[in-house]
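What you see is the complex with one protein chain gone and the rest in place.
Going in written order, the chains are labelled A, B and C, and every chain counts its residues from 1.
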Amino acid sequence: MAVEASPLAKNWLADWFESKAYELGITSLIIVNSLLMVLETIPRIEMTWGPLLNTVQGIVVAIFVLELSLKLAAIRAHFFRSAWNWFDVVVVGVSILPATEAFAALRALRAVRLLRVISVRPSLRRVVEGFLNAIPNLGSVIVLLLLILFVFALLGTRLFGGTHPELFGTLGASLFSLFTVMTLEGWNDMAWDVMEIHRSAWIFFISFIMITTWAVLNLFIGVIVDSMQQHTRSEEAALEQKILEKQTDLAEEVRLLRGQLVSLRAALEPQFAAANIQAANDESVAPTASRPTQD
Amino acid sequence: MAVEASPLAKNWLADWFESKAYELGITSLIIVNSLLMVLETIPRIEMTWGPLLNTVQGIVVAIFVLELSLKLAAIRAHFFRSAWNWFDVVVVGVSILPATEAFAALRALRAVRLLRVISVRPSLRRVVEGFLNAIPNLGSVIVLLLLILFVFALLGTRLFGGTHPELFGTLGASLFSLFTVMTLEGWNDMAWDVMEIHRSAWIFFISFIMITTWAVLNLFIGVIVDSMQQHTRSEEAALEQKILEKQTDLAEEVRLLRGQLVSLRAALEPQFAAANIQAANDESVAPTASRPTQD
Amino acid sequence: MAVEASPLAKNWLADWFESKAYELGITSLIIVNSLLMVLETIPRIEMTWGPLLNTVQGIVVAIFVLELSLKLAAIRAHFFRSAWNWFDVVVVGVSILPATEAFAALRALRAVRLLRVISVRPSLRRVVEGFLNAIPNLGSVIVLLLLILFVFALLGTRLFGGTHPELFGTLGASLFSLFTVMTLEGWNDMAWDVMEIHRSAWIFFISFIMITTWAVLNLFIGVIVDSMQQHTRSEEAALEQKILEKQTDLAEEVRLLRGQLVSLRAALEPQFAAANIQAANDESVAPTASRPTQD
Partner (left out) sequence: MAVEASPLAKNWLADWFESKAYELGITSLIIVNSLLMVLETIPRIEMTWGPLLNTVQGIVVAIFVLELSLKLAAIRAHFFRSAWNWFDVVVVGVSILPATEAFAALRALRAVRLLRVISVRPSLRRVVEGFLNAIPNLGSVIVLLLLILFVFALLGTRLFGGTHPELFGTLGASLFSLFTVMTLEGWNDMAWDVMEIHRSAWIFFISFIMITTWAVLNLFIGVIVDSMQQHTRSEEAALEQKILEKQTDLAEEVRLLRGQLVSLRAALEPQFAAANIQAANDESVAPTASRPTQD
């Protein structure tokens, strides 16, 4: 509790993390960072200014770490509830690793840090959320697609693994080869290659292409229909709303009409009484609204 | 009748085949089986543990056969009515064949057994049914596409068969070549090849690509429109339902109103009679509802 | 007038050309013909049975010619009004040509004759008509696409024609090359080739791909939206119909109600008269329906 910021400071910070200024600040930092990264890819500049570029980038990372720590301190309870904060932690975390280790791959992954611009800018965040939201609805189609890929990979490994080890030698190689077939890229060369030895291999390739194309098509249609529905639903709701409102107005008008009729009858009642009229058959025609004297 | 299960047992079995436990049991078996198949693709493991893997797979197949036999016994009459049971029989049947024969291809086909997961899990079953249901509506487009493919294959065989036997030597080769052209994969290399000798071959290829792309596009649009319709239809039905319900309420209100008016007239009738009023022109204005005394 | 069939025969013929039997007859002939054409592509069979196959095909063509002549005689005035009859004449006409001349290409074109199945079967005819109907709406997009292709072909011929004569030597070569780029097939190899000499050629290729992809996408969307509209329009019309019918019922109900009110007033009128009531302000409230005595 000693190092924790006071409630006032926390609120002030929490507000600031929602502000336009914060968004702009981080965006500028990322732009600066990306420019530095672009400069780093030019060997001549990297050789002369390398250390300086590294230092500036270190400062940017330090600011990111500080900023995330402050955010954690400010909204402690809520910090890990937002998937975007997890995203920030991972993306910045990856940037710190290469500082400690010397792997080139990890060092390269620092570019991932630029993706922070997505979590900072609401419009980009919404696009990514839209992308991800579409996935659960498509769960079954994706599972089916993976199942087909897996079964064909097993088949391919067994059937062609011996003769074409590079393409179908292992399950991993088969999965990669079939993924390229799925993108239709170079599938004909691969098929010709395999068909030199296995003459009926075309059955394997054509059936795989037909099935996966069909599945991918259905996947895409799923996304289209899904996003269409979200749009039309709101529009139809508006149309419905208008019609129902108009109908409600009309119903109100009719109700007013009935009220007037009721009062008219009430006004006439004494006359009826004088004329000795029995209103017994009223009941059957309009049971709820009749007998205005009971109102 | 002697070996047949008793009705009680049959019901118990029939219920069990619909249960969540059965679904989970078969799914687990398939997952175990697929893991074994993955292990089999690794030469080192296959060499050492081959016989054991084979034995376990034999047990899995035995369970599948037993299970399908029990299902057949339990719901005898209904078993062959469901296409999914046929699917199961074929898929498991393919797995038994390699046990008797020694063809590598048939042995490889055992992987097909994993597709049983589709028939067992309702969500996957529904996706596949959705895929298949879309086909009949597209029958004419598919027939047209096959017709175009066939006519162009005949043309190709005649025109280029002599000079390019590998691509267009036989009708089968032409069909395969044109299928690759339809996927647009490597069509330019093929066209360049053929155009070296037949200078106007570009007419053949470009017209084929334009026609089939147009047909495939229309096929896809057919699927999109079809699945769109199914979705919007249910939504529009709901909207319609709401509006019609509201209108029915309103009509009820108006009917009540008329009822009241009728009773009002009935109440006044004696007065009219006293005043010697003829209500002859009533008839023409409201023939069905007038003359409340006739109700 | 001498050789013309009598009116009776013409009617009988015209009816027959619409019959299911005629459709089936032609379809069978085409299937037989296509089987013969398939046999012709197998060299061994062609060598032994060639003359026989040719004779049978000659008979099929003779039947087609006879049939079209009869049809022309039967519905003379209407024959050339249907585009499908033109289609038949062209398709069968192409089959007769090779009989007189010896060009291999024209002989191959006989396969086109099988397309007659489209004009004979209404379901296929409808699909093709659907395809063609979509085109006029897309006229502007197609013109724009051709314009872009043309301008880029001119640019390409000028810029790269000197150094890459095979790809961009003539306007025709450029158009073909750009068509392959439009299908995205092998565009990267072509771009690498050109970029070896013209370092900024990537601007040419990437801008061409972006613009044409965008245009093609819009072409496709046009077709989708168009066919969607045709489907939803009919569905919405049905929904509208139901709602409007219900509303008409309601309006009828309200009209009945008013009728009754009018008659009620008419009945009361004498009493009013007796009570010396002036109904002058009626006019302003309900000018059209008041004063029942005017009905």
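Convention: a residue touches a chain if its C-beta (ideal position, glycine included) is under 8 Å from a C-beta of that chain, and two chains touch if they have at least 3 such contacts.
It should be emphasised that the depicted structure is a prediction, and the values quoted were computed from it without experimental measurement.
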Where the missing chain makes contact, among the chains that are shown: A, C
Which residue of C:22, C:49 or C:150 touches the chain not shown here: C:150
Touching residues on chain C - with respect to the absent chain: 139-141, 143-144, 147, 150-151, 154-155, 157-159, 161, 170-171, 184-189, 191, 202, 206, 209, 214-215, 217-218, 221, 224-225, 228-229, 232-233, 236, 239-240, 243-244, 247-248, 250-251, 254-255, 257-258, 261-262, 264-265, 268, 271-272, 275, 277, 279, 281-282, 285-286, 288-290
Missing-chain contacts mapped onto chain A: 34, 37-38, 41-42, 104-105, 107-109, 111-112, 114-115, 117-118, 123-124, 126-128, 130-131, 176, 179-180, 183-186, 220, 223-224, 227-228, 231-232, 235-236, 239, 242-243, 246-247, 249-250, 253-254, 256-257, 259-264, 266-268, 270-271, 274, 295
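Note that only the chains that are shown with their structure count from here on.
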Chain contact graph, described as a line, ring, star, complete graph or other shape: line
Interface composition of copies chain B and chain C: same or different, split at half: different
For chain B paired with chain C, centre-to-centre distance based on mean C-alpha positions, whole Å: 27
Residues of chain B engaged with two or more neighbouring chains: 184-186, 224, 228, 232, 236, 239, 243, 247, 250, 254, 257, 261-262, 264, 268, 271
